Every structure is written in structure tokens, then in C-alpha cells.
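One structure is given here, and the rest of the page talks about it.
Only a single protein chain was left out; the remaining protein chains are all shown in position.
Chains here go by letter, A and B, matching the order in which they are written, and residues are numbered from 1 within each.
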Amino acid sequence: MRSARQIARRGLQLGPALTWWTVLLVVPVGLILAYSLFRRGTYGGVVYEFTLENFERVVDPIYLKVLWFSVRVALEATVVALLVGYPTAWFIATRPKRWRTFLLVLVVLPFWTSLLIRTYAWMVLLNDEGLINNTLESLGLIGSPLSLLYNEFAIVLGLVYGYLPLMVLPLYAAIERLGPDLREAAQDLGASGWRAFLTVTLPLTRSGVWAGCLFVFVPSLGNFIVPDLLGGGRSQMIGNLIQVQFLKARDWPFGATVALAVIALMTVVLLIQAWMNARDRREEVPGAV
Amino acid sequence: MRSDGGRHWASGAVFLATVAFLYLPIAVLIGLSFNASGLPTSWGGFTTGWYDRLFANDEILSAFRNTLIVAVCATAISVVIGTLLAFGLERTVRSRVLDAGSFVPMVIPDIVLAIALLSFYNLVFTQWMGVRLGLWSVILGHAVFGIAFVSAIVRTRLRHFDDSTVEASLDLGATELQTFRHVTLPQIAPGVIAGALVAFTLSLDEFVIAFFTAGTEVTFPIQVYSMVRFGVTPEINAAATIVVGFSLVLMLVAVRLRGQEDTA
Partner (left out) sequence: MTMIRTMRMRGRLATIAAAGAMATGLAACGSEIEEPTTSAGAATAAAETEAPATEKGTLTISNWDAYTPEGLIPAFEKETGIKVKMAKHATNEEIMGKLDAADGGGYDLVFVSGPFAQALHKRGWAAPIDESKVPNLKNLYPEATELGYDPGNQYSVPYTWGTTGLCYRSDLVSEKPDSWNDLLDPADDVKGKTTMLATDRWLLLPALKQLGYSANTTDEGELEEARDLLLKTKDTLLAYDDTTFYSKLVSGEASLVEAWDGWCNYGIAENDDIEFVVPEEGSDLWVDAMVVLESSENKDAAYEFINWVLRPDSGASVVELLTYKVPNKAAMDELDPALVEQFPNLGMDPAELLQQESLQDLGDGQPTWSRIVTEITS
């Protein structure tokens, strides 16, 4: 039986967020997604004739190819970001307390400058006569320029670069909480450095890992700047596709359908994670570290 | 020292490499901001002329000011509502649906959210209430995803929160307010700070939602995207350099202030 206090607390904690999202997210986006059931007008706009043709269109092999490419590239970027981001976050979290915020901000600072400008800077760095190729050639490490631009390598690099802080920050929050005592305790009990890490530290930072991966994977999927500039426009990703439908093709119904497909897929992933979360929590002893 | 010193060495190396990676393009654009040639592909000699042009350019300066206003406000709202939500999801309610749902705002493609918000604003605010769109409408939109990010990060902090410390504090006679201030808050603070940094960073450079919902207002990303018609001029690079410099100064000041009150 819930007391009035409990209900009030629930309301105060969940209320603002849920209201904000209902009014400014669920309703507006729901209306747009509903367009997927209608037709495009000849010059854009929506004709309110019910049809399922958009859903038939979206399973065309070309769009599945774009989706597969996007998922693959986003996964590559996420893995790289995790491999780079975890040690980075670890390093920051294990510094003396007064250094931590400074180091965090140091990592985040570049991202307060426009990503577009920095992406153009990467184009200058990566092209055949750019700084990187020039340096490698003058050091004698390569004979002819490496193809670093307008390909998948450049896209993954651009995505990792663009979203790395989103990986580092949640990882930091999770690792920092652990404290040195826990790591030391695991080792005192006989586990070697690596084993302690894999069996104790990593599982305990799992929620941070999940958040970081999500924060990198999802925006990577929807990014359209990086494939356009660093990819040379040679490989479309889902973000481009949706953008094109809404803006270039002025085909809101079909754009809504593609968006709906992506959102549905991601929601399934989120629900799976939520399920696993709930299972973990049931297993934990309340109050223990 | 502690026995995981070996891993520290490796993580330190990765950290340095990461910082180098992150700042390499920054170094490039700082260099280019002094390039007398307008094109990034050829060096035309050193000049500070672009900075003069920049400071005379009211549009860029006011765009930057607008962006700061939007980012600070959106972050403030996101931190408060997001932290509340985190408490709610970790403590009060055990709902898998809400758990998944709290991540959904991140999963919506930004063009969809932007167009949805504009259509909605148009209906409710412009046509019905006669209110013009401006920075406020951008702030509302940025908070939509900001709340989700803050909540996700603070929740990782709350996940294994040690209630016994709070209980001990209350048993020892502290009031609830004191307990919150001195026991709860410090423990979740790193999460809140990290969440605030994420929300702030995302808002600063956010273009799509800002473009669609700012009415005739111009934020810095909007200005930059529109100027890039000709590729990136040294003037834009100068603006970016100023941003970096300004942020660096701000950060050093903040660190100085914190260093004075923190103990090791």
C-alpha cells in the first residue's frame, strides 16, 4: 500500500521528466511518425490517404544495404571508442581528486568547438598531401601516400573523434565510484591485475560501459556530416537517408517510415538491456558495495 | 604505490595518445586561423587580420553569445530534471518500460525531432498563442535529449549507492538537508558533473534542432554551417580558436578556485 508521501515523491521525481517528454517528444514525434501511414504530395507535404506503401518501400534491398553499412560502421566506431575511452576514463578516475575534473574538461574541451570545423581540419590532415602523409613520408615510413580520406577508415575515425567524450564521461562516472579499495581488495584476495579487472572492475562498471556504447553507437548511426565530408559522399548512412527524405525528397511519409524503423530497432535493443538491468538488480544485495 | 601500477602506465600512455588525437585538428585550425591565404590547402603567410575581421563581425559574436545562453539554460534544466529522474528510476520505481523509455530521446534522429518540434511549435505557439520562436524554443528542444543523458549518467552513480552512509548520518543526528548536502550529494556529484558536461557539450554544437526551432535567431553552429558554403575560411578558424582559448581560460580559472577549497 502506498502512502501519500510515496506518491508525492514519485510524482516529483518522475513527473517533470515525463511531462517534458510527453509534451515535447512523444506528441510531436508521434505525429510525425504517423505520417508513415500516408502519402507524399506532388510537391511535398502530406496527402491524408491511408496507405502501407511506405512500409513496402522501406524493405527494398538498397535501404537494407544502407542500414547494414550504418550499423557496421557505427559498431566499429563504438568498439574503437570503447578501447580508447576505457583506459582514458580509468586514467582520469585514478588521479588525485583535485586533478580529475580538470582532466575531464581537458578531454571534453575540443568538443566545445564546432565539429564541422574540426572535421574540415581532419580533411586537411588526412588527404594525400596532408600533414599525416607528409610526415610519414619524410620519416621514410611509407613510400607513397596512404589513402586515409574518402573511405570507411576516415568515416570511422571521424565518428570516433566526434563522440569519444560521450564514451569517456559515463565510463568515468562509473569507474570513479569504485574507489581504489575495491580494486585493491580484489587483488589482495589473490586475483592478478588483469583478472581483478575482468572479474571485478569491468562487471561493476557495466552500466557505464553500456551508457558509453549507447552514447556513441546511436549518434554514429544518425550522423550525416562525417559520411558526407570524410567519406567523400561515397557511402550513405542511415542519417543521410533520413535527412534526404525529409529535406531533399520532401517525402515526409517515407522519411517517417525509415525513422520509425530505426527507432523501433533501437527500442528493442533498449528493452533487452532494461530486462538485463532488472535481472541484475534482483541479484544484488541492497546496500552492499 | 598501489599494486595496479602496471595498468596505470598503460592507461597513462593511452590517455596521452588520446589527448594528442583530440587536439591535432585543433592545432591545425589554430594554425590555419593565421593563414593569409583564404584556402586551407596553401599557406599564404602569417597574419592576424582574420581576428580583426572576426571581432568586427557582430553576427558571429552575437551568435556565440546566443549559443552560450542556450547551452547554459538547457544544461541547467537537464541537470535538475535528469537527476530527479535518475532518483526516480533507480529508487522509487522498478519499471523496465520506463528504464528503456528514458533512453528513447537519444534514439530519435535529430532531423525528426527538429521537424516535429517546429511543426508542434508552429501549431501551438505561433498560430494559436502568437508567440515568436527564439532561443527559448531551442532550449526546450535541447533539454529533451539533455535530460536523457544526465539521467543515464547519474543512474550509473546511483546504481550501487551505499545507503548505510546516509542512514548513519541521520542516526548520528544530522538533519535531512545536512545529510543530502554532505552525504548524498558528494557521492553523486561526479555523475552530475559528468552529465552536465555531456549536456552542455551536446548543446553547444547542436545544429539541426537549433536551425529549425530558433526562428530568426542565430546560434554559433547555425552561423558556422551557413558560412561553410565556401569551405572553412580562416575567419571561422579564428572563431573556433577563440572558443578553444576562452574555454581553456575558463577551465583554468575554475580549477584554480576548486583547488583552493579541495583537499587531496
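Heads up, the rule we're going with is that a contact is a pair of C-beta atoms (placed from the backbone, for glycine too) under 8 Å apart; a residue touches a chain by one contact, two chains touch by 3 or more.
Please read all numbers here as calculations on a predicted model, not as lab measurements.
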| item | value |
| --- | --- |
| Residue in contact with the excluded chain [from B:Val14, B:Val28, B:Cys73 or B:Val144] | B:Cys73 |
| Touch criterion as defined above, residue of A:Phe55, A:Phe69, A:Trp99 or A:Phe153 at the omitted chain | A:Phe69 |
| Residue touching the undisplayed chain, where the options are B:Ala36, B:Val104, B:Val124 or B:Val166 | B:Val166 |
| Absent chain, residues of chain A that touch it | 5-6, 8-9, 12-13, 16, 40-45, 60, 62-63, 65-66, 69, 120, 123, 127-129, 150, 228, 232-236, 241, 244-252, 254 |
| In chain B, positions touching the absent partner | 38-42, 62, 65-66, 69, 73, 76-77, 80-81, 83-84, 87, 91-92, 115, 118-119, 122, 126-127, 129-136, 139, 163, 166-167, 170-171, 176-177, 179-180, 184, 211-212, 215-218, 222-223, 225-231 |
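Convention: only the chains that are shown with their structure count from here on.
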| item | value |
| --- | --- |
| For chain A paired with chain B, centre-to-centre distance based on mean C-alpha positions, whole Å | 15 |
| Contact set on chain B toward chain A in their complex | 2-4, 6-8, 10-12, 14-15, 18-19, 21-26, 28-29, 32, 40-41, 80-82, 84-85, 87-89, 91-94, 96-100, 102-113, 115-117, 119-120, 140-141, 143-144, 147, 149, 151-157, 159-160, 162-164, 190-191, 193-195, 197-198, 201, 204-205, 207, 220-221, 224-225, 228, 231-232, 236-237, 240, 243-244, 247-248, 251, 254-255, 258-259, 262-264 |
| Complex contacts: residues of chain A adjacent to chain B | 6, 9-10, 12-14, 16-17, 20-21, 24-25, 27-29, 31-33, 84-85, 87-88, 90-92, 94, 96-98, 100-102, 104-125, 131, 161, 164-166, 169-170, 172-174, 176-177, 180, 183-184, 187, 193, 196-197, 204, 207-208, 211, 214-215, 218-219, 222, 239, 242-243, 246-247, 252, 255-256, 259, 262-263, 266-267, 270-271, 273-275, 277-278, 281, 284, 286-289 |
